[in-house]
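Here the complex is missing one protein chain, while the rest keep their positions.
Entry: chain A
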Amino acid sequence: MNIHTIADHLNSLADNSDTGMSFDCQPISGEVDVLQISILGREELPVFVSVTEDQILCISYLWGSEEVKPECVNAMHESMLEMNIPMPLSSFSKIGDKYVVFGALSISSSFDDVEHELAVLSNNAVEVIDDMSEYLL
């Protein structure tokens, strides 16, 4: 399992995904290979996938610290912590000054698992931004 086999699989799905989503994959080269996955109709919120020795990490960027209303930071953090368990498959995190949702899969997951993870992550990201927009500028 690496980003190229994942890309091949997602591209081969075309309109036949089980999740009703169409994925467009674009590898980003760098010190660590990253796959940028755009979902049809949600190009603004891509999911980034990287594969390490033991896990597959899927990350979607939500918003930057500067987008949070200064007086709402604590309330937002609290809401995120409270939502962390109910939110299916994904968790919140922060990379640098960006808030993210992410899901980690075992390296031995099937392609179906990866596809399911991406669909759920994307749904979570859209819903989280909608629900948390009261905290955002």
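The definition used in the following text is that contacts are C-beta pairs under 8 Å (C-beta built on N, C-alpha and C of every residue); 3 or more make two chains touch, one makes a residue touch a chain; residues count from 1.
Here is the rule we go by: contacts and distances are computed from a predicted model.
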**Request:** Quick one: find the hidden chain's UniProt protein name among "Phage shock protein A, PspA", "Ligase-associated DNA damage response DEXH box helicase", "Probable sugar-binding periplasmic protein" or "Amino acid ABC transporter permease".
**Result:** "Phage shock protein A, PspA"
**Item:** Option from A:2, A:19, A:55 or A:109 whose C-beta touches the chain left out
**Value:** A:55
**Fill in**
Note that chain A touches the absent chain at residues 28-32, 34, 36, 41-42, 44-45, 48, 50, 52-55, 57, 59, 62-64, 67, 95-96, 126, 129-130, 133, 136-137
